[in-house]
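Step one of this worksheet: look at the structure below.
For this depiction, one protein chain was excluded, whereas all remaining protein chains were kept in their positions.
== subunit A ==
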């Protein structure tokens, strides 16, 4: 029996918006993007709503999303 697991958003209130957007994106990704179909992205409006919620949650939780990049200077990497 398959147990359908669902992922939460980082902002608890955003989970429903996230799942709605993810479903739209996953469909577009599999059926259009990977088949190199360049027709429009149907998920833009959904993404805007979802983003508005997530950005609010990030601010509230003080999550430091800016300023740290992969192997970036802020990581203070020693010379190897």
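Just so we're on the same page, contacts are C-beta pairs under 8 Å (C-beta built on N, C-alpha and C of every residue); 3 or more make two chains touch, one makes a residue touch a chain; residues count from 1.
Everything below uses one rule, namely that contacts and distances are computed from a predicted model.
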Missing subunit (named according to UniProt) among the choices "PLD3A protein", "PRELI domain containing 3A", "Proteasome subunit alpha type" or "Serine palmitoyltransferase 1": "PRELI domain containing 3A"
Positions on subunit A where the hidden chain makes contact: 2, 4-11, 14, 18-19, 21-23, 25-27, 29-31, 33-36, 38, 47, 50-51, 54, 58, 63-65, 68-72, 74-78, 80
